[in-house]
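A single protein chain has been omitted; all remaining protein chains appear in their positions.
So, chain A:
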Amino acid sequence: MSDRIFGAVGLALAIFYAFAASQIQESFLTDTVGPKAFPYIIAAILGLASAYIALRPDPEPVWPPLGRLVEIVAAVVALMIYAQVLPEIGFVIATAFAAAYLSWRLGSKPLSSVIAGVSISVGIYIVFHLILGLSLARGPFGF
C-alpha cells in the first residue's frame, strides 16, 4: 500500500512538474530545443517510473511506530529552530542546545546529554573556529 501511495504522489509530482515546465517563459532569443524540452522529458520519466511503482508495488517497508515518527518530526522542528536562531544567538549557545537535544533523544541521560551538548559545541568551536579559522555564526556575545 505504501508504494501505491508513493507512486501516486510521484505521479502528481510529475504532472505538477510538467505544468511548471509549461509555465517557463521563453525568451525571444532561444535555441532550437529551448528551455522547456528537457524538463518535459524529466517529467515523462518521473511519471512513468511513478506509475510503475504504483502498479507493481514492492513489499511494504517497515514503518516505525507513531512515537518514533513523532520523534523524527520533533527533531526536524528542533533543527529548523536551530537554523533560524543560529545567526541571532551565536554558534556556541545554539549548537550546545541542539546537540544536547539530539543526544538526549538518542538515549543519553539528561545530565550527560547536557555535558555532551556543551562539549560538542565548544569542541567544534575550538577546532573549526580557533584552529582552522572558519567563520561561524556570531551572536551578541561574539561567539
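Please note the rule applied: contacts are C-beta pairs under 8 Å (C-beta built on N, C-alpha and C of every residue); 3 or more make two chains touch, one makes a residue touch a chain; residues count from 1.
The criterion applied here is as follows: contacts and distances are computed from a predicted model.
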For the chain omitted from this view, which of "Tripartite tricarboxylate transporter TctA", "Peptidase", "TIGR03943 family protein" or "FtsW/RodA/SpoVE family cell cycle protein" is its UniProt protein name?
"Tripartite tricarboxylate transporter TctA"
Using the touch rule from the top, list residues of chain A that touch the missing partner.
2-3, 6, 10, 14, 17, 20-21, 24-27, 29-35, 37-39, 42-43, 45-46, 48-50, 52-53, 56, 58, 61, 63-64, 68, 71-72, 75-76, 79-80, 82-84, 86-87, 91, 95, 98-100, 102-103, 105-108, 113, 116-117, 120-121, 124, 128, 132-137
